[in-house]
Each structure stands twice: as structure tokens, then as C-alpha cells.
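What you see is the complex with one protein chain gone and the rest in place.
Take a look at chain A:
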Amino acid sequence: MSKRKSKETSSVNGECISQVQRILRERFCHQCPNGKLFGVQLQYKHLLELLKRTTIHGESNSALIIGPRGSGKTMLLNHVLKELMEAKQVRENLMQVHLNGLLQTNDKIALKEITRQLQMENVVGDKVFGSFAENLAFLLEALKKGDRDSSCPVLFILDEFDLFVHHKNQTLLYNLFDISQSAQTPVTVIGLTCRQDILELLEKRVKSRFSHRQIYLMNSFDFKQYLRIFKEQLYLPAEFLYKPFTQKWNKNVQSLSEDRTVQDVLQNHFHCSKDLRSLHMLLMLALSSITVSHPFMTGSDLLEASKSCRMDSKANIVHGLSVLEICLIIAMKHLNDVYEGEPFNFQMVYNEFQKFIQRKAHSMYNFEKPVVMKAFEHLLQLELIKPIEGLCVRAQREYLLMKLLLDNNQIMDALQVYPNCPTDVKQWATSSLSWL
């Protein structure tokens, strides 16, 4: 922490810092299965047992892993698969098919992909020929021929499962679930989805064939656990090269977690979103402030990171606008107040602006109408205003109906931090009635 110390060991520190950044960045960005799982031990055990039975006993199954985005569904599955693959018996037998609803957008593509990944005999090189019907018949025939005792179990992993539901007739899902419920090749179908209403989307005969095994991931930890996760994520591993640095780093992390401001930052972050990805985002930003001269993370680093995390993107744009554009936005705000959110057009905004100019002519230069128009169009380009849909687009530009995409709060906040804003404008912003 102290400057003197860090100067003495600056060369060592330089190496250390880059190592630390590499390790932690890997941890935050890669969804590597080496990382730790938090609060999903039960689900982990359930899934592991399920897959073990498939591979070892040849039992067919189907399951859905459901949880909000960033709750660690894929991570859980990867962990389970990693442990499963450590057993030789499993490694040699299990065949995996990975599908993603975003890639396999219809059953035809999905079938080809399955055939390709299973390396069936109608695969030439890396291509699958034949029509959709032929491929389906071929695959079904292949799976039908197998039986529990002699065929390799096949694990189907359907990422973004909810998208498969929208395929025509749900043919693929029906067939996969049907195989899992009949005496054919043992298959296990694992679906990953974030939709809680997924079961309602399945057709009834598909639903009946699904075994109704649902594994929920909920991020069900409280703030104490969240703090612990925070520490775990920042701790350097014991096998890190520079032992004294590791000790100091870990101690710093410990003290950080006890710091009041840090806890506040984390608490706010936790209130907003519980998923670990956003925590990683926060830590990532804090990590980037670490340099040789500033080797340990501080509370202010985290505070800064948190600020940039929860930055309001639209309001930030307002900071970069010209005074004329700000004036237009204020005019729009007043129009919104007067007409209760009804759409406006350029002419209305221009009139409002003219009122202001005429009243306070000494402080603002009276811009020509085309100049104001240009500023208005710039706002349109920045998507601070948006033409409302469904109306005639061929209307004159001046009379196109628009809506403001900013809230009053955002405008006021932005004005507060706007540099060199004329006081007249500020006054006008607070009250449109001040001229009375």
C-alpha cells in the first residue's frame, strides 16, 4: 500500500500486477469450469446423478435447467460434465450433442447438426446430405435400433431450449422426448432456458413425454454470501508465484470486504442485480485501475467502477449536446408537461423555443429556423427523440410527430452536471411559467 515499499519492489511488482490481472481477468471473463459454484450444490448433485445413471445404467431421462440469465446454468452443466468425464467408463461411452436454439433455428438444421455431431454414416466429411425427411427417418431408425444395454448413451444438450419450442410442430422435441421414454438408445435430453413458463409452451403430447424434471437455479444467496463470493472472486490462488504479494493482496481483499464504503457499493449492486456476471463486470472495472504504482484495490476504485457501471447512458449523451440542443430538449420537456406526454412536432418545439428567446433575448442568440431544424435532426439521430410509429411518414419534416425518450429526472440531472450552462436556461428548465 505504501508508496515507499512499492518503489523498492517495483520490478517484482510489475510482474506481479500483470500476473494478477491475467488470472483475475480469466476468472471474470471466461466461464471456465474450474471456477467455483456458489449455492447450487443440490442442483449439482441432482444433475450429476442423473447423467451418471444415463451413462452407467443406460437410463433415459429428460430434464430442464431453468434460471434467469447469468444464474450459472451453463456453468453448472459444464461442471457436471467435467466431473463426469473424469470417469473412464463415461468418457469412452457418452456421446454428446450440443445444440443452441440461436444457431439451430429450425428442425432441419438441428437434425443435420445432430447427425454431424453423432458422426453417423450418412455424414460425408463434415457435410450431411439428404432431405429433411430422409435425415429424420435415418436418425430415428438409428436411435431405434439401439437398446439400453448395448448402445452408447447420447446426451442432447439444448441451449436456449425455449427457442426449440417454436419449431414447427415441435417435431424435434417430440422425437427426442419420445426416444427418452421408449426402449431405444438411451438418451438424456437436457434443456437450458431462462423462461419460467417453459412448460406451458410445450404441446401437450410433448409435455406428457417430458419427465418433468426441472432444476431451478435462482441465485438464492443473501448479502453475506454475496460478500463471501466477492472475496472468493478476488482472492489469489495459493499457488500464485509471489507468496508475499499473495498474502498482502488477500489481506487487502479481506479488509476491503469489511470496509463500510465497499459494503455499501456492493449492497447497492446486490440490490440491483444478484447475478454474478454483473459482479464480475464491477470487479473487472475495478481491476483495470490497478497499476504498479497503485497495486492494491481500494474502496474508491470500487466506487468509481460502480459509478461507471450504473451510468445512465441516455443522460450521458445529453452532457455532450450544444446549448441550442439543450434548449430544444427543455422545450420538449415543457411540451410533455403541458400535453401530458402527447407527441409533438418540430414546429411546436420551435414555437416553444421562440417564446423563450423572445423573453430572454439578451442572453441567447436567436438562431435561424434551419439551424434549429438541424439541431432537432441531430437529436433525432442521437435517438433522444423518436418519431412515433404507424403514422404517415411522408408528412413534412416540420410536422412529423415525435416523442422524447428522456424522463424529466434525467433531463434535470443532466443539466445539473452540464458545464457552463447559462443560468437563464437552467431557470427555464425548472419552470416554464417563470415568464409570468
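Here, a contact is a pair of C-beta atoms (placed from the backbone, for glycine too) under 8 Å apart; a residue touches a chain by one contact, two chains touch by 3 or more; residues count from 1.
Just so we're on the same page, contacts and distances are computed from a predicted model.
Engineer: Since a chain is absent, check the UniProt entry for it and pick the matching name: "LYR motif containing 5b", "Protein transport protein SEC23", "Origin recognition complex subunit 1" or "TXD16 protein".
Structural biologist: Answer from the record: the omitted chain is "Origin recognition complex subunit 1".
Engineer: Tell me which residue among A:175, A:233 or A:298 touches the hidden chain in the full complex.
Structural biologist: A:175
Engineer: Per the definition of touch given earlier, which of A:40, A:315 or A:429 contacts the omitted chain?
Structural biologist: Checking each option in A:40, A:315 or A:429, the one touching the absent chain turns out to be A:315.
Engineer: In the whole complex, not just what's shown, which of A:20, A:40 or A:139 touches the removed chain?
Structural biologist: A:139
Engineer: Out of A:18, A:220 or A:416, which residue would touch the omitted chain in the full complex?
Structural biologist: Answer from the full complex: A:220 touches the omitted chain.
Engineer: Mind listing the chain A residues that contact the chain we can't see here?
Structural biologist: 45, 49, 56-60, 66, 68-69, 89, 92-93, 95, 107-108, 118, 120-124, 128-130, 132-133, 136-143, 145-146, 148-154, 169, 171, 174-175, 178, 180-185, 194-197, 204-205, 207-209, 211-214, 216, 218-220, 268, 270-274, 310-315, 341, 383, 386, 403, 405-407, 409-410
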